[in-house]
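Only a single protein chain was left out; the remaining protein chains are all shown in position.
Let's turn to subunit A:
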Amino acid sequence: MTIKLKIDGREVTVEDGRDLLSIALEQGVDVPHFCWHAALGSVGACRMCAVKVAPGEGTPGKVEMACMTPASDGMVVDTTDAEAARFRAQVIEWLMLNHPHDCAVCEEGGACHLQDMVVATGHHDRRARGPKRTHRNQNLGPLLTHEMNRCIGCWRCLRFYRDHAGGRDFNAFGAHDRLYFGRAGDGPLDSPFAGNLAEVCPTGVFTDKAWSGVYARPWDLSATPAICTGCSAGCNVTLNERGGTLRRVLNRYHGAINGFFLCDRGRWSPWSVDGPGRLTGAVTLPRVAGAVGLGSPRASLESNWALRRLVGPGRFFAGVSDRETALTARMAALLKASPVPSLTEMAAADAILVLGEDLTATAPRAALALRQAVRGAERDLACKKGVALWLDDAVRVAGEGRRSPLALVTALPDALDDIASFAIRRAPHDMAAFAAAILAALQGRPADAEASAIAQALSTARAPLIIAGAGLGLAGPVEAAASLATALGPKARLALFPAEAGSFGLSLLAPAGGIEAALAELERNPGPLVVLENDLFRRADPALVERLFAKATQVIALDHLATETTTAAALAVPVAAPAEAAGTWVNHEGRAQRSFAFRPADPQAPTAWRVLAALAGETPEPGLDALLEALVADLPALAAVRDGAPGVDHGPVPRAHPRQSARTAGNHPDRATRTDPDSPLSWTMEGDRAPEPALATWTDRPGLHSVSAEYAAQQWIGGPLKGGDPGVNVLHAAADAPALADPPPGAGLLGLPLHSPFAAHEADAASPPLAARAPAARVTLHPADAARLGLTAGALLVIDGRPAPAPLSLDPDLPAGHIGLSGLRALRPVILGGAP
């Protein structure tokens, strides 16, 4: 049902059951507000969005809070009314009563929602003469700063951290004027989504500590749209640069993927570009012929294809194990057959089964989506009671804490256990059997109580969701998830998360196998080995990699990081980091999205596909557009990747902020003319500010400079971007793949990967803020296994002939027969050597 109301004299038609504030903002009427956030709903805490509301034309109106007022038919809303404006000015004056006079030394200054609102209400002088309240700060670790003096008590931080992201170690302390948001004591925030506090906070209480270390005001930063390469979710980010260095990474709204929030890995992983681990040095490129190529799941589609072109399709292999190669191909084939849910759609599922995947570590943003999905039951109950869904706090009370069913079948205690209705622990190889029991229950055959209960929840759900992934490297859970989704019928959705951001892109190029296959090929036809952006020692059994390197006549490794692989290679060629290179990334949905270079690549470390063309003795294509044309000519099924973003002739689109300063201050590196042959983006101020969502740079407007005002780019608040969410689906190009079965576990110890939300691959370890935040590596055994092997806690083990990354710890949660290892890629047998 739609209703008609008048806002500032303009008649608007909207859906019934909504609040006035979001309607007004959607209509382009920028009502001042604080505590309201598009993803966090209305709580009416700040009293800032006062407007004059009359029930009908000609009736006297009264001042009401727009965020707490339901819109009704015939309503007349006046945001410019003198009484409402005076009310708002008074509220700002109260909020500013204790706000310190420290904008000059505040990182938020220049893109601060509080500054914008103070200016919008005209407050410029503190009339009160009393002393200002002060607070002591906490050390919140390497990622966030804390300056509690600046707090205006909007509660956004707490609503995000506890209510939205499920964090427990952060709370409100004190009362009324003494309100304090923080932890019980100093220390980093536990949640892997804590970085969003820097964006959620409308003032400068929480800011990005890494940005503060290389600070530049927001108006002096260039903004480049990029894709996060931290996992296969493919979140959209904005990379802020000045003077050739990365200064900040911001969330870039994408209606179907990340929405308003990123995980900490995504926010700080790109910092590896200016970290100490870069591979540097000038090299003379040889002419390579007859080589075997190993592609990479952390390289872009273009770079992997350039390697495929260099070595030929028959000699192009994936730089991961044969089993992971086959598993990724199988996942793509399974997903091709059905509509794949985006993260936004996952957040709308009403019964979820996660099979084997430690989602909070392998695809953190998806775990955040699940935290929203389980609130569905609460929302349904609140709806039945007549509570409007935008009343966030009221929904929580009326919802009586109900949770939509979430079943977690994992090997270890999971970060999502606190919201799971079924937290089920199974050894990795027993997961498929448990899924088979659920399937049996679905088909009416007898099954155990837990499986029956999960089957019941899934079959009665309106939109059930089955999630699996490559986190264990097992095919069993993936195949089982697919058969469950099939059994549940067309209402069910299947989401499969491959191991890395580039996994599906690599798989779509149909590699002839993995590392084992490459070794066999080298044994048949010896030749040089070209390794693209890949530390093979992290992705496969080190002994296998050493055999592979021994068989190659020469090992050439291309990477932006100095790794064990580049050390072992005869020739290590520095290339551009993902953040410095334009390229296409195919996420778990099969959505191909284009990422752009935030600065021109160092001439000594050009984009990998340029180096690969040079290795072939050819002149590289002049730009990404030409390379994509060549790619599509070779693989017509991938034609859609050209539509990932507009080409060079679409530009120029300015990355510079329109208020950039210091342009004539002399000898500034920003003054050097910089060009980008791979994108329509320019580093100047000239051009049209991003008419295309895939090229969105700055979204702020005069008067509204902070990320809190990004709703203006959305079709409706929280909806798709104006012009459509970026990305095109290319999964239809995936080849069919046969069903896979796992080899039996064998008698020895099985290495069980311990994933971490803060350290997924080598770039995270090379990012100074993330490396400082990441928990220490772990090597754990079940106490019974340790006793059987005669090992005690603290033992320094030798695993597969290499020293273990950490002393042994004992964990009764670990399944028997397994050894938990940080940094392990997939479940595989390991050989313990050495003694305590």
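Going forward, a contact is a pair of C-beta atoms (placed from the backbone, for glycine too) under 8 Å apart; a residue touches a chain by one contact, two chains touch by 3 or more; residues count from 1.
Quick note on the criterion: contacts and distances are computed from a predicted model.
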Out of "Acyl-CoA dehydrogenase", "LrgB family protein", "NADH-quinone oxidoreductase subunit I" or "ABC transporter ATP-binding protein", what name does the UniProt record list for the absent chain? "NADH-quinone oxidoreductase subunit I"
Which one, A:Ala82, A:Ala104 or A:Ala747, makes contact with the chain that was left out? A:Ala104
Across A:Gly174, A:Pro339 or A:Pro691, the one contacting the chain not displayed is A:Gly174
Which candidate, A:Thr13, A:Thr134 or A:Thr675, sits in contact with the chain we can't see? A:Thr134
Residues in subunit A touching the chain absent from view: 100-105, 109-110, 129-137, 147, 149-150, 173-176, 178, 180, 212-213, 215-217, 219-220, 659-668
